[in-house]
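For this view, one protein chain was removed and the others were kept in their places.
Going by the order they are written in, the chains are A and B; count residues from 1 in each one.
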Amino acid sequence: MQPDLPDLPTLQTFRQCSPLVHCMTNDVVQTFTANVLLALGASPAMITAPDEAQQFAAIADALLINVGTLTLRQTEAMQRGIDGALAAGTPWVLDPVGVGMLSLRSAFCQQIISRKPAAIRGNASEIIALTGLSHGGRGVDSTDSPASALPAAQQLALQTGAIVVVTGEVDYVTDGARTLTVTGGSVLMTKLVGTGCALSAVVAACCALPGDRLENIAGGCSMMKQAGAYAAQHSRGLGSFAVALLDALSIMGEPA
Amino acid sequence: MQPDLPDLPTLQTFRQCSPLVHCMTNDVVQTFTANVLLALGASPAMITAPDEAQQFAAIADALLINVGTLTLRQTEAMQRGIDGALAAGTPWVLDPVGVGMLSLRSAFCQQIISRKPAAIRGNASEIIALTGLSHGGRGVDSTDSPASALPAAQQLALQTGAIVVVTGEVDYVTDGARTLTVTGGSVLMTKLVGTGCALSAVVAACCALPGDRLENIAGGCSMMKQAGAYAAQHSRGLGSFAVALLDALSIMGEPA
Partner (left out) sequence: MQPDLPDLPTLQTFRQCSPLVHCMTNDVVQTFTANVLLALGASPAMITAPDEAQQFAAIADALLINVGTLTLRQTEAMQRGIDGALAAGTPWVLDPVGVGMLSLRSAFCQQIISRKPAAIRGNASEIIALTGLSHGGRGVDSTDSPASALPAAQQLALQTGAIVVVTGEVDYVTDGARTLTVTGGSVLMTKLVGTGCALSAVVAACCALPGDRLENIAGGCSMMKQAGAYAAQHSRGLGSFAVALLDALSIMGEPA
């Protein structure tokens, strides 16, 4: 257990609330994202047509927008999803994958961060790029340390009103005034595709929980780090790490 | 083994025939669907462009239409796929994921159920919604019991000429006159994304087998339930459950 965060209470609340999370996410991580949410007791749904995205975002408990494999056509559907979310008071979360140098996603992210996201989760390079201070990382990987992105994260939080989450070896969760720190996890999480994207879906789900949102999101980050640490100890390589990570998320907090 | 169904004969026929199944399915379950079919000895192919979908449906032994992440563009390709299937006598199967409240898929499903599907497989809420009696479940999850959907399933079978499969704790397979019941399985199957969607692909493959179609489909449902029960006994959580499920499907019926 992490000594610095009340994570098990978050987990219990999470399982009790079972948030319905509308994930508009990239092509690479759909299955893993759905299974991570299911393992934690949430209910995922991926709805992509513009009309349906708007309808569903109004029903869902939270909406995730992830631009990893963004196309022009999807920007329209995502805008419609945000329309539905804002009209219904559904919190929505941005994962600005690879933002910085790539043109379509950079323009799109700059546009939608003015639409009152509840949270933004990215790696250090993405958060720095989103504030316009750099051109991003190497492909979808960060080339900056989380600590170096903390000032950018705080600025972005104050600018957008969102809780900003910078993840990496250490996770920082900030609303610009308060900052929580989450440690632990395993370097293997950076070697498995989709762990960051799935965490963004967990962050979205945490935005639907009752209580303090900053603490709930930090609790969500802590659940993932704990699962990652468990999985690193119960695996032989990348394949069994992925299996053990889902195992950990599904058995976590249950009586042994 | 299920005492009420001749499942192993279905499995042997399945492996011998090795149906070529054209899957037009949603973005979330493509990999898992393909591996479930491969584990059972079938040959999956996912072909999505309109022209190619029509060409391939004429070659395939069965076609699956799953509307889980439907877009307007895909409705055209799916119609072309059904054109090819009907012209060639290829059986096609509908999985009406999330039908009910969401507009595009609801209108599309209502339209294509008049095009002589060989089978329709859904959860209870989807089958009830397809008959126009309700507005569907919670996201893509059912809020009704399979038994409560049996009258709707029988009505839908008589209306469309399809064999209708309602799956859940108990599976019902009906042509409107005869109804077979499949029990067993594990509640963990509802916690892993894609088990229902993959079952629909298995149902499609079963429509290509020689013999009684109703019994073959019930045999397909039984294979999945048996694999689920095996996997529940050989896993620690959601990740190892998914692994054990594919293991079970691939070793099932082979000499120990």
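Methods note: a contact is a pair of C-beta atoms (placed from the backbone, for glycine too) under 8 Å apart; a residue touches a chain by one contact, two chains touch by 3 or more.
All values reported here derive from a predicted model rather than from experimental measurement.
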item: Contacting the left-out chain in the complete assembly, out of A:Thr69, A:Thr131, A:Ser148 or A:Thr181; value: A:Thr69
item: Residue touching the undisplayed chain, where the options are A:Cys23, A:Val203 or A:Val243; value: A:Val243
item: Touch residues of subunit B, complete complex, unshown partner; value: 20, 22, 27, 30-31, 34-35, 38-39, 43-49, 51-52, 55-56, 59-60, 242-251
item: Residues of subunit A (touch criterion as defined above) contacting the omitted chain; value: 26-29, 31-32, 68-72, 98, 101-105, 138-141, 191-194, 235-240, 242-243
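In this section, only the chains that are shown with their structure count from here on.
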item: Distance between chain centroids, defined by C-alpha means - subunit A, subunit B (Å); value: 32
